[in-house]
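The other protein chains are all here in position, but one chain of the complex has been omitted.
Take a look at chain A:
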Amino acid sequence: MPTTAPAAPAPDASAASASGLADVTASDSTLRRFLHGLPGVDAVGLEARAASLGTRSIKTTAKAYALDLAISMVDLTTLEGADTPGKVRALGAKAVHPDPTDRATPSAAAVCVYPDMVPFAKEAVAGSDVKVASVATAFPAGRASMAVKLADVREAVAAGADEVDMVIDRGAFLSGNYLKVHDEITAVKETCGTSARLKVIFETGELSTYDNIRRASWLGMLAGADFIKTSTGKVAVNATPANTLLMLEAVRDFRAQTGVQIGVKPAGGIRTAKDAIKFLVLVNETAGADWLDNHWFRFGASSLLNDLLMQRQKLATGRYSGPDYVTVD
């Protein structure tokens, strides 16, 4: 399946079968046996590691590099009931030129909108490298029939979305119906076809345990996700360093086993440049430098970009910037 992946081959069935994972998804019981056979997560150790990696001091040139990298990884998101075409256009313009006063600022990775806003977003980012991502499958709850979910995806892809962010059926996952979740992801992946990359949202805040997050990660990767994403940003607990670290470990292990590289996208709750840099440290120390690229790592955020820009201005001018010098959104 051709993608624009620079480093690793796209996920396909042959890679999974070569590594002996093909029969894992053959039936509900084999899938459950595999997911429950994954090693349990040491919660204390995980949180301690995430916290200790968050204490790295990133200064001067390294900070400048990290800020630019983080800006280039932002999926600039607006997912409100009150979204208007005008707001989406403004967001698109901002994604292309985040800081109009400094054209050396890199573009954001993508704008992330609801499916009906995709045409406006497409138009706004036309002629740039900025992608358009669309949430789909009855985002954010995912409580709709399969036919509705697939129609949602079809509409987004037809409107030209480069990326589709789907939510898994948490109800099915938590009740142990793993094969249903797997088949839904596979069906959505099929509907995306070759034109759109698929991000699978687990809503980690609703999965209760780290063990569940690890299982969901593997389930998503086995089903053909191009990206695994923490959350919708619509619940109380969103991306945390610990659950992102856990997902980074999963993609690292998955590549080691199958040779297939999967992206990671923490979303929601990342508001400051300092937080973003902590996540970049996690990426580098866990998955490795191969993931330090906006093809493989994204931040789902809206207000984060403003803070990154203010920090960038501070670094360039030596004086603290303020919210008067970035957009209001």
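By our rule, contacts are C-beta pairs under 8 Å (C-beta built on N, C-alpha and C of every residue); 3 or more make two chains touch, one makes a residue touch a chain; residues count from 1.
Keep this in mind: contacts and distances are computed from a predicted model.
One chain of the assembly is not displayed; among "Osmoprotectant uptake system permease protein YehY", "Aldehyde dehydrogenase family protein", "NAD(P)-dependent oxidoreductase" or "Adenylyl-sulfate kinase", its UniProt protein name is "Aldehyde dehydrogenase family protein".
When you scan A:193, A:288 or A:323 for touch with the missing chain, the hit is A:323. The missing chain lies against chain A, touching residues 313, 318-325.
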